[in-house]
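Certain chains of the assembly are absent from this excerpt, and the rest are unmoved.
Each chain gets a letter, A, B and C, in the order it is written, and its residues are counted from 1.
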Amino acid sequence: MRLLIVNPNISESLSQLMEDTARRAAAPGTEITMLTAPFGVEYIETRFEAIIGAYAAATMVAEHAAGHDAVVIAAFGDPGLAGIREILDVPVIGVTEAALASACLLGSRFSIVAISRRITAWYRESVEQNGLIGRLASIRSLDRPLGDVASVQTDNAARLKELCMDAIEHDGADVIIPAGAPLSGLARTIAADVPVPLVDSVSSAVRHAESLVAMKTGAARAGSFARPPTKPVKGLPEPLMRLMRGA
Amino acid sequence: MRLLIVNPNISESLSQLMEDTARRAAAPGTEITMLTAPFGVEYIETRFEAIIGAYAAATMVAEHAAGHDAVVIAAFGDPGLAGIREILDVPVIGVTEAALASACLLGSRFSIVAISRRITAWYRESVEQNGLIGRLASIRSLDRPLGDVASVQTDNAARLKELCMDAIEHDGADVIIPAGAPLSGLARTIAADVPVPLVDSVSSAVRHAESLVAMKTGAARAGSFARPPTKPVKGLPEPLMRLMRGA
Amino acid sequence: MRLLIVNPNISESLSQLMEDTARRAAAPGTEITMLTAPFGVEYIETRFEAIIGAYAAATMVAEHAAGHDAVVIAAFGDPGLAGIREILDVPVIGVTEAALASACLLGSRFSIVAISRRITAWYRESVEQNGLIGRLASIRSLDRPLGDVASVQTDNAARLKELCMDAIEHDGADVIIPAGAPLSGLARTIAADVPVPLVDSVSSAVRHAESLVAMKTGAARAGSFARPPTKPVKGLPEPLMRLMRGA
């Protein structure tokens, strides 16, 4: 099974962090291709940055999806996910929706732990767009300026555990989702200290992708996720034009 | 990985059907134990029958869960699921919630195809209890008396495909979930004829169980899914008493 | 009018407390039969315990409902309620839904005051399953280990009043529901000290049961609360088998 993971951010160090996490989670036989956005921002935290990340993800899959059995969009908030799901014939999974799906199988209500206050509004909207706001116990976040995004989880280890404990004790969380590329793999390192299940979003997305491929759920040839109709297009990068022409 | 699947119905033929489906879906290395309820009804369609099924499932896991890495409750509607999740230290998955989680990764809105009109009210409540009513496009069902539950899917093959097509064309379904033990495996046999992704609930539960075990998400030692406090108990079967005493 | 009240807990002292409350609330001419679960736990606080309580309630009504005009399920959270409503031809009322119905007639938003933190998750789900989460102002609870469940309300009198006042002042509660068998009758004793209406759940259930019987609302012979279809059954206690056969 060949899995393409696209990081809609330009940060190579985040790609490395996520790739490590993905490889650890993958079943034997899963071959992973990891791509970093050739253009965009270091780390998406806002709706504007997500516009760029979505477009970057679209161009990446246009150029590289061929030959893969599934695609993972690897930025919390899932920029471009629904659109890319329409245009490809293989399963496309976002790390947010993946984490939410896993969390729902582990308890009734989940909390999200995030790396900045700014990002929480966008995360909340992501949960709403997944139709799961009724199961969101809370979103808690670090609230100080971050140094290097790639070392957020080690720089703030104690505070991140405190946020988890607060979510459990004060907000009624049954499950915790550490959110965002910079927290990839954190679930594993703090598992012993946090007394509820933790869901790593990249790991979860890899596993869901493998499962959907194994189940041969099939592509949408009708309904709202069928390929968009072919129509006049102009001014787009060649791979995108080719993808949209269904060629 | 050792997986216990409990059928809260007494029908051995349904257990056989589900076990076949489960084995086909399982990853290499997954060992499956399939159990049929020692008491209860042939096939749960109503809330009253689900009370009995939930209790049967509880007694089965009390006696047999030891030594397994995960448990699947194998009746649509997930009788006893949330309670059993509290009392065990391993992941517990219901086939309904499993199918819903997978469906959410394949499209925006899903429809359920069921085997009897009577059962649809209970299914609708199951979707509500999962907090996903906003993503339910419709529930459509067969409406004639069933003969043998074990042959429902072959006896009604054409009608079942029509129900899928109606859900896609009239209700806006992006994904279809054939629901209930008697339809286990149907997703595979009709995939070529239904132009949207189909989710088999037993297969989906097996895969989710494997994934949660692989991710080592951890047991709840706090929050509302921690083990219930020990307290005076009487008159229960010995295995249940032992389980509740945490022994 | 003959009313059967079943306590799905095994605690005789809680049955006594609830029976006293019920008798005080009942109209002249109402004859009450009070039953305590022959098996199960002392006091249901979790989803797992509710599985057992639901089954215990089912077996109790199977054996004893005959000759009664209505049934009350007397444990907050209403274990087994919807199922038992299907199988009987007389009104079946849960103390939670009864309290919620009364509270809705006394104000816009209500708070629940509970005896332990653990129980609040289950209570919240009960409100959700009643479709009334939009009217829930808050759930507040005692948070220290309880001694004897039968004396919770006297042991914690001052704290319970404080919880009520907090709900009114900070959460916007128009009405307070002291929840759970151990708080039966509390509404009456603290009424003078709490400046909003209080609803006693057992009293409320008794009154609703009397009203539904008086109104001759009729049994469901169609729809999702009609009696389940007769089907193969095995291994159940004789009274349950008889009830399910409609005999």
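One rule holds in what follows: a contact is a pair of C-beta atoms (placed from the backbone, for glycine too) under 8 Å apart; a residue touches a chain by one contact, two chains touch by 3 or more.
On a predicted model such as this, the values are computed, not experimentally measured, just so you know.
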Whole-complex copies, counting every chain including the 3 in place: 6
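Convention: only the chains that are shown with their structure count from here on.
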Longest centre-to-centre distance from chain C, chain (CA-based): A
Centre-of-Cα separation between chain B and chain A, whole angstrom: 27
Rounded Å distance between chain A and chain C, as computed from the means of their C-alpha atoms: 43
Junction residues of chain A, two or more chains touched: 108-109, 134, 172, 174
Complex interface listing, chain B residues touching chain C: 10, 38-43, 45-52, 54-55, 58, 80, 82-87, 118, 120-122, 125, 128-129, 223-224, 228-229, 231-236, 240, 244
Chain B-touching residues of chain A, taken from the complex the two chains share: 25, 27, 82, 85, 91, 93, 97-98, 100-102, 104-109, 130-132, 134-135, 168-169, 172-174, 187-188, 191, 194-200, 203-204, 207-208, 210-212, 214-226
Chain C-facing residues of chain A, complex: 108-109, 134, 172, 174
